[in-house]
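Take a look at the structure set out below.
Note that one protein chain is taken out, while the other chains of the complex remain in position.
As written, the chain order gives the labels A, B and C, with residue 1 at the start of each chain.
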């Protein structure tokens, strides 16, 4: 019991919850050197600001490019060079262009090391819901979300842990329509980093709360990361 | 009956059976201007010698090229530029190269107007047997034959009508292993040109024999081409 | 048979009421704006349109939808901040939507061009977009059966064409062009430049001329 208490204490790595930028910086730091990565639209795009040149990360955009550079500004803006969010971007040395089927073959064939996505909900077994609120009058739009969720070797989710109403977005089973089944491997939130998989949810670290406080917020049983326990 | 006799007489367009070169010339003449064509290994390759520049025919080779030119000679021989028969060829202006899946997509997707193939047998309904003798000790080798037979809009066969033993290669049902089912649309032989399809076998023209003499040789009911009857 | 035509109106003249029309482009990149305008002008209706989106703002595909000329959209991302014409038609029940994950859209278009009768993919398995579709477990993964998407006509944009219809594209404007060109019975291409045959390197052709039927140069 005291060992567990120790473990719970030791995984709190920050006194405060992380902000969006801090979270992006953390995700960037966790991406292994040499990885091929797709950053989803919205919050995941922030990660690119914190990737270091020595990490040698190659960014993929599903509209047909590897080796995507930063957002284009001023004279560099070229209407033929955009990312999946339709924002003008730049091309890095070593870039390549390909058509949509070849681009999605990269995703679907399991060649991307990591994709980073936003989410409405993630289940205890890694199911992802991030494309559709399920509201009867909502016009559904899926884009490449299901291909990324299903195809990448690792699917990282970035989100706040709680909804505006204070409900946990990590849930026993998703109530929103699914994007993919059992696909999420890691969840980065303002309050903790979770590892998800067939064995359930493991907490790697917490921010501004203890393991026990976190467990109070999340309606699925949590484990503390074994590596940190020792 | 006399109308039929007339028709039978009128479709004899040559006093003698055609030789291999004459047959190749006839096939070449029958290919519509602007067509995309794949010529199989062996006798069909001869057709390329009789294509006229004004026909504007584009040749495809399944190992990854459109716009193939004549066989290469002397200094033009380049080990990286070969046809499906592994013979050095040349490149014409407007040529393009692509990988094997893209090349077979051209064939399998129905984009070739015509392929010309050799055959062991063709059935009354256009089944093709041209890849395997079926002998128990034979090592089977199929290459692209099934893809061509199944994919091209029109499949022309070039062969002698009779085997060395005098048996018709146009048969009620193939006894050799099939390459494709109901795929052959036209058969060019030394003794006649046949149109094949779901409605049976129609004789377009005969060489060195009458319709009746031809029917004696071929064990399936023949019709004379309606267009020639008039 | 390849023809070079003088006007976009002539280029789209083969599009009839009830045609299935693929339209290239992702965002504005690769969108054949002038051909879409010509499609608007030609009057064809009851169209099934295949595009990644369902029109934006008050132009192009959005206008075609507004005017009630599109019976059905096959797309992956119809909802955008300025997709008000589609939104209105959809809520009024006046347009049919087949929503397809973007990778399935691309692969189904590719399958049509490559003569594939259908394929299994993990994308969409276990989601509402697989409802009513055949599924099976292959190598331990749930997979969904998807069918090819064929079209009567494709309208696409390329950078250059040569005299035999070989095409090259520019940057991410390539997107759906090459696969739509192969999937349609009749492919219409607007290009910025026409070069003599032999003017494009055979190693760098992205769409071979066999897939191209009509080319029009747009200034």
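Basically, a residue touches a chain if its C-beta (ideal position, glycine included) is under 8 Å from a C-beta of that chain, and two chains touch if they have at least 3 such contacts.
If you're wondering where the values come from, they're calculated on a predicted model, not measured in any experiment.
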item	value
Chain not shown: contacting residue from B:64, B:94 or B:118	B:64
Listed residues A:34, A:70 or A:219, member touching the removed chain	A:34
Option touching the unshown chain, where A:11, A:27 or A:105 are the choices	A:105
Residue, one of C:30, C:122 or C:208, that touches the chain absent here	C:122
Footprint left on chain A by the chain that the document does not show	34, 36, 58, 60, 66-67, 91, 93-98, 101, 104-112, 151
Touch list for chain C against the chain that is not drawn	107, 111, 114-122, 136, 138-139, 141, 143, 147, 168-171, 201-204
Missing-chain contacts mapped onto chain B	61-65, 78-82, 86, 91, 97-101, 103-105, 107-108, 127, 132, 137-147, 150-151, 177-181
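We adopt the following convention: only the chains that are shown with their structure count from here on.
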item	value
Set of chains adjacent to chain B and to chain C	none
Most remote chain, CA-based centroid, reference being chain A	B
CA centroid of chain A to CA centroid of chain B, Å	57
Rounded Å distance between chain A and chain C, as computed from the means of their C-alpha atoms	31
Residue numbers of chain A (touch at least two other chains)	none
